[in-house]
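In this view, the complex is presented without one of its protein chains, the others remaining in place.
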Amino acid sequence: MSEGEALMGGGRIRLGMVGGGEDAFIGVVHRIASRIDDHYAFVAGALSSTPEKSARSAAALGLDPARSYPDFVSMAKAEAARPDGIEAVSIVTPNHLHVPAAKAFLDAGIHVICDKPLAISLAEARELETVVARSGRILALTHTYTGYPLIRQARAMVDAGELGDIRIVKVEYAQDWLAEKIEDSGHKQAEWRSDPARSGAGGCIGDIGTHAFNLAGFVTGLEVAELCAEMTTFVPGRRLDDDVQILLRYANGARGSLWASQVAVGQENGLTLRVYGSKSSIEWHQTEPNRMIWSPLGRNMEIVSRNGAGANDASRRVARIPAGNPEGYLEAFATLYSEIAQAIKAARRGDRPPAGVVFPTLADGMDGLAFIEASIRSSQSGGTWTRL
Amino acid sequence: MSEGEALMGGGRIRLGMVGGGEDAFIGVVHRIASRIDDHYAFVAGALSSTPEKSARSAAALGLDPARSYPDFVSMAKAEAARPDGIEAVSIVTPNHLHVPAAKAFLDAGIHVICDKPLAISLAEARELETVVARSGRILALTHTYTGYPLIRQARAMVDAGELGDIRIVKVEYAQDWLAEKIEDSGHKQAEWRSDPARSGAGGCIGDIGTHAFNLAGFVTGLEVAELCAEMTTFVPGRRLDDDVQILLRYANGARGSLWASQVAVGQENGLTLRVYGSKSSIEWHQTEPNRMIWSPLGRNMEIVSRNGAGANDASRRVARIPAGNPEGYLEAFATLYSEIAQAIKAARRGDRPPAGVVFPTLADGMDGLAFIEASIRSSQSGGTWTRL
Amino acid sequence: MSEGEALMGGGRIRLGMVGGGEDAFIGVVHRIASRIDDHYAFVAGALSSTPEKSARSAAALGLDPARSYPDFVSMAKAEAARPDGIEAVSIVTPNHLHVPAAKAFLDAGIHVICDKPLAISLAEARELETVVARSGRILALTHTYTGYPLIRQARAMVDAGELGDIRIVKVEYAQDWLAEKIEDSGHKQAEWRSDPARSGAGGCIGDIGTHAFNLAGFVTGLEVAELCAEMTTFVPGRRLDDDVQILLRYANGARGSLWASQVAVGQENGLTLRVYGSKSSIEWHQTEPNRMIWSPLGRNMEIVSRNGAGANDASRRVARIPAGNPEGYLEAFATLYSEIAQAIKAARRGDRPPAGVVFPTLADGMDGLAFIEASIRSSQSGGTWTRL
Partner (left out) sequence: MSEGEALMGGGRIRLGMVGGGEDAFIGVVHRIASRIDDHYAFVAGALSSTPEKSARSAAALGLDPARSYPDFVSMAKAEAARPDGIEAVSIVTPNHLHVPAAKAFLDAGIHVICDKPLAISLAEARELETVVARSGRILALTHTYTGYPLIRQARAMVDAGELGDIRIVKVEYAQDWLAEKIEDSGHKQAEWRSDPARSGAGGCIGDIGTHAFNLAGFVTGLEVAELCAEMTTFVPGRRLDDDVQILLRYANGARGSLWASQVAVGQENGLTLRVYGSKSSIEWHQTEPNRMIWSPLGRNMEIVSRNGAGANDASRRVARIPAGNPEGYLEAFATLYSEIAQAIKAARRGDRPPAGVVFPTLADGMDGLAFIEASIRSSQSGGTWTRL
């Protein structure tokens, strides 16, 4: 991932943001990610839910006050009208605003980088299909973890048959920050995530279960045919699920399980993927993302190090610094932004993205919502096997 | 676990063995386990399925030829008749002989130490209930992993409420030695384990799934109310399951999952237990059994070291050497033998076992078979939730 | 480390760079680091040793061609003369140019951010003393590893007496990239690092030994009184040391050792610090920088997680994202840049840096060179104890 490339293809991409003002968490992450490889210039925003907060946030971030907007509708309109208007927008609001905002910008001819889950329902997500199609613009979804070099390594290994036939997939994403009912004491992040109106019908499953689901699919390329879900709300009075345990049947005959929890005390952000094939297996933990265990049948286990001796092309392509110097979450996020940047720059000249460039899109967003809704159906029916 | 105690209570216990001759694996382990703390003297056996092999095995192990028997029936009879006859017998045959052998010895007034699973069906196991009751003898089941000091630590912590209300239980036991169809090429261990006539109706679930089930129950004390099981045979032509993925509903409202596999490439003997409560969680891996992670909510994770600064009485009681010097599988097994020895020595004088002594018994064996059979019913019905 | 602060204090700092053009490694790292928290605008450079390469590199990075200079002398002069000239410069050349370049910019009134080691000799470094003093400008040294949150945590813990009296310090920095004589086959980084004219009299000791030395001092605050060094060149024909093993006597009576190697096969970038006090110890590995082991005497070991439950103020101040999402090397480097930025912004208004801001400066650079030279004296005299 040569920094030199950053300014090729017509220079930095003019970027706006919806959400991400004061009190927000993920907006800062998106902005850092957009800066790391220098593909973007952040120039406009509708950063908060009130005009005052929006303006204050914009000032703090050094935006031109003329390009700080009270809402995304006026922003999309005004920016589309400017000769130096934004080419892309990051949508980092609570979930219920993803689709309305995405529509506004796509219809204004502006590429969209949207946080996940894509929508509050599959039906709502489907509305985007025609919008995206007619706009000819990119809709990218920030499933961050697909940006990790060793996840790229694993995906390429599966694709090359190095694991043989995939038999078993174990994915989990466990946290503990909702182990107590903090949504009652003014914790903004907890508040909207436990509110069905802003989150959609899924709590934990939407917030992090979809990441786990996406990651397993990204690496294995396998399609889940059916699932059996047990969704639980452990914290009394909480309005959405805070723990999800799911059995998975894949279309190819593989079997698997997915666990997502926000009440697993001691788990800070435990995203873990294990894939077992007939020839070898891989094991990766986000908390230590620069190493992956690769176990070929009948031989020693091996430790694959990011950018190390055994790194393949797919992972080297998105690694920045020498092996042994750790990269982390922000770099994975930055890789997503840089992949999208390459697609946007290709689009500037009417091209398709260069070979190897990959990032989650509308299809992934819809798969994620289909997963959420099938899980809810399964769980609500007492735990029956349910087709996606 | 003072060695000095070994010879108290009337000296070494005279021990016999059924199975465990040439080509056997687990018999050696039982014998080493019986020697470590010096509570037993091994003096008689029906070690193999043919009289010649039995005699040869007995000779190799230094048994008195007069006490090497061609079969367990004659052994039970003859030993019961001797004034210096065995007081206890270890049954380490394939599963289908467990119950017949156990009956013979119990009826002869001899304590039984039986490998798991207890029987080839719950119905067969039930036959033992009256036999055990009328015999007044001990029936112990070698769920080895209950002997690990940190498993005792975890059990005592749960019991003392240190984890709060248990919410989530994750247990897995993954191996890869059956990733290929080695039962076709003369591998004795694989052969009988994949033969329903000798193993019972469960393959992987009986061989190691029951260990995982037992361990979770031993530590948490929780009762599984219902389960939903997905049992798979990945290796073509194999006659029993080689992978099992199960969702668990506990009677107290906790949720969990159990995974057992013998085709998980790269997993040598990956028995792992994680228990999440409202106040703290524990995480333990059999591959590194001398450390356990304890995570209290809102504080640093802690590393509990066997016999180390934070060891509680329940774990210290069964630890032998200072922290930092690892104990392993054979010591866990030896602890089981020593716990049983204390019960036998108490029985010699008509007492109950001393406080703190604990080992799996008939009830655990029946629970294990109920678990196997409920899993099979669930899986065969397409994955419906099934009561135990 | 609030991003909001980035633009306070007068907006982004105008930054230039000397070195860091084509083929360079560390220049890219500096530029990413300067962007992450958005305190800097990179606007000028003398990026390479030839005017053509400089210009090409500048173009690739989007610099105004008028501000791409053929050498640092003309750059310092021209930038000082511009009303919008750079306020700070990053010097990322081979070592022999650090001091000449630093002088040029300091004399031009421009703050200097210099890679380590500061100079090719202590004598040369001393020349900077008066230059820095008369300039009133900041000279910062990029000992990257001081930017890691858990290193800040450890430093604050030592300072607060949580470790008690420091008794033992073990620091190592091991790599393997010079295990073979790659300087002969056109590897640029290896070439200048093994050339005394460009590196100074120390090879491995200057390149990474100084990092280890600095890190131990940064965390413990202890002064090394004497050392005994064994410097070795394992690869035949290499002109500088590639392995250094040193015993350390601290002024307070503590004892320690430092190992730096570039031929330790299997070590990618193994920087490790362990500090043992009378009350507790800490252990930290750069390869897994988001966790630190803290062991209080007579209690369980604890795992301190970056930004986690047990993080102290000093580490929280420089952490960006929630615990469990790893930060890495680039973020540590960015923290250094942000600390320096706060000092520069304070200098803009004639203030001292805010409380808590800390970064290596001239004194650290001179300590590092004193360490290199004492080590060389010790080693060349056959390994005698030598005062720093």
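All chains are identified by letter, namely A, B and C, in their written order; residue positions are counted from 1 within each chain.
Here is the rule we go by: a contact is a pair of C-beta atoms (placed from the backbone, for glycine too) under 8 Å apart; a residue touches a chain by one contact, two chains touch by 3 or more.
In this text, all values refer to a predicted model and were calculated from it rather than measured experimentally.
**Student:** Which listed residue, B:V28, B:A123 or B:A160, touches the chain dropped from view?
**Tutor:** That would be B:V28, which touches the missing chain.
**Student:** Out of A:W294, A:F333, A:F371 or A:W385, which touches the unshown chain?
**Tutor:** Only one listed residue reaches the unshown chain, and that is A:W294.
**Student:** Of C:Q153, C:S261 or C:N307, which sits in contact with the chain we cannot see?
**Tutor:** C:S261
**Student:** Touching the hidden chain in the complete assembly: which of C:D176, C:D207 or C:D367 does that?
**Tutor:** Missing-chain contact among the listed residues: C:D176.
**Student:** Touching the absent chain in the whole complex: find that residue among C:A55, C:L128, C:L141 or C:C228.
**Tutor:** Going through C:A55, C:L128, C:L141 or C:C228 one by one, C:C228 is the residue touching the chain not shown.
**Student:** Residue by residue, what part of subunit B touches the chain that was omitted?
**Tutor:** Where subunit B meets the chain not shown: residues 3-4, 6-8, 11-12, 25, 28-29, 31-32, 35-38, 60-62, 175, 177, 267-270, 286-290, 305, 308, 320-331.
**Student:** Mind pulling the subunit C residues that touch the left-out chain?
**Tutor:** 167-168, 170, 176, 179-180, 228, 230, 232, 234, 243, 245, 247, 249, 255-257, 259, 261, 263-267, 276-281, 283, 293, 295-297, 301, 382-385
**Student:** For subunit A, which residues lie in contact with the unshown chain of the complex?
**Tutor:** 293-294, 298-305, 308-310
Just so it is clear, only the chains that are shown with their structure count from here on.
**Student:** Grab the C-alpha centre of each chain and report whichever is closest to the global C-alpha centre.
**Tutor:** Central chain: A.
**Student:** With chain centres defined as C-alpha means, what is the inter-centre distance between subunit B and subunit C in Å?
**Tutor:** 55
**Student:** Taking the mean of the CA coordinates per chain, how far is subunit A from subunit B in Å?
**Tutor:** 44
**Student:** On a C-alpha centroid basis, what's the spacing between subunit A and subunit C, in Å?
**Tutor:** 34
**Student:** Return the residues of subunit A touching two or more other chains; collapse runs of consecutive numbers into ranges.
**Tutor:** 267, in rising order.
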